[in-house]
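Here the complex is missing one protein chain, while the rest keep their positions.
Let's look at chain A:
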Amino acid sequence: MSSRASPSAEARDIVALEGVTKRFPGIVANDAIDLSIRPGEVHVLLGENGAGKSTLIGMLSGLQQPDEGRILVDGRPVPITSPRHALALGIGTVFQHMMLVPTLTVAENLALGGPWWQRPRTGELEAHVAEITRSLGISVKLQARVAELSLGEQQQVEILRALLRNSRLLILDESTSMLTPKGIDELGALMRRLVEKGLAIVFITHKLKEAVAFGDRISVLKLGRKVGEIPPERFRSLGEEEIIAEIVALMFGRQNDESDTKERPVGATRTGIAPSLQVTDLTVAATDNEPGLSSISFDIRPGEILGIAGIDGNGQKQLAEALAGQRVAAGGSIRLEGTDVAALSVGERRRRGLRYLTDDRLGEGTVGTFPVSINFFLKQVGQAPLWRGGLERRGEIDKRAADLVREYDVRTPSLRTPIARLSGGNIQKVLLARELAEGAKVVIFNKPTYGLDLANTLASRQRIRDTAARGLAVLLISTDLEELLSMCDRIAVIADGALVGTVDNVDDARTKVGRLMIGLAA
């Protein structure tokens, strides 16, 4: 209806999104997003994991369809039904994960997608490729097998492929995540040359530095919503520091509708008390696809909540598992009330009071087909008084389970219900009950409210606050900054497997933590 509202601006858009909404079971991935993409501009989509960037790209490239709203191409509403259709409309996408066939050569990959009865026209292709690469100052080995190329080279091939298809809009999804610093600079220069030729580029990233260095226009996404945009005019008029400050405010700023922002009063300094958990130089070796941990040190006193903030996938899981004993540490010490537990088994650490509440509730937290009652005591199987002589004592188990169901308000049809049938919030309550059971001294929470609805989120947070109030030491790992700010005494920021800084949760903690998270000094 409103497509004629402002013809001058709309006419310049190659692609425009109007109120695009996409839902997946349980979450709204994109909530009424408006976006205008123009030729000659690098439009940066900036946001954390889960902000909805990938879903947006999926819809632009024809992999997914919006539930509401519409996408306009050249001012006309067009449903983009398939990747082929997106290509035909001039929308080329370089996905986060490489979309090349590793067993074929570069030339063969570029030829992919032609009419099936034809011979791949390699001669024609070579001339065309030479023309493009010369003007862009890149070089591509056409006869090399893709598996032999570096990731940066593969990416250039993908960009080249989009250009060969006469794309007018090039989407780069997290393209710098696997590149070396030199590769990132080269990509930036390449993007600049491309927009100078009149292409439109959508560049998706969660790194603020890249956004400011490469972008002309920045849209900030947060939890599926677009929370702000910096247009090119404003971009040019502001200095780099001012832009960064503005984006940090957009990304980590307080939302008016956040209902759970009650600050936890920071307790009186507890420097007098000996820490419950003391971690020194904890190191975990990196694997092929996961970062390791380098020299992590911190301590938590009784009654204190230490938060671990950071973009997902920076070593949070490794840290939690190394502390719990589920992952082998390469070095360092973990002292629980003064005794080193680094050499102890998972079960022994638990027995001594070190508890770990996993974020993988159904995978490693519970056995989905077992009844709720047994899941309460999974970590005590075989132990008296619930088991005697290797036999399960059902009466005893049910009695205790019934108490826990009441105490933790688990909504379950019966104690016999397989736990996988419960909602995420109720499964979380079972896990809380299990880990906070008698003898707990230090509790590690890994993303405790991830995927929960508001009521359960609030209940879980209250449970964690109560835990600390009882004098337990709490390590709270979360990717939700609001959550950390509302609960922690101190917040440490993890990036690439190392703690890059620790901030006391006082007035300006929000900005400090936000800056640490996106790679700036606090």
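Methods note: a contact is a pair of C-beta atoms (placed from the backbone, for glycine too) under 8 Å apart; a residue touches a chain by one contact, two chains touch by 3 or more; residues count from 1.
Assume contacts and distances are computed from a predicted model.
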Requested in this report: Assign the chain not included in the display its UniProt protein name, restricting the answer to "ABC transporter permease", "L-serine deaminase", "Inner-membrane translocator" or "Na+/H+ antiporter subunit C".
Outcome: "ABC transporter permease"
Report summary line: Checked against the full complex, the residue among A:Leu87, A:Leu142 or A:Ile477 that touches the missing chain is A:Leu87
Query - Sole contact to the chain not displayed, among A:Ser61, A:Thr412 or A:Asn446 - result: A:Ser61
Query - Contact partner of the left-out chain, one of A:Ala111, A:Leu170 or A:Val474 - result: A:Ala111
Report task. Over the whole complex, note the residues of chain A touching the chain we left out. Result -> 58, 61, 63-64, 82-84, 87-88, 93, 95, 99-104, 108-109, 111-120, 161
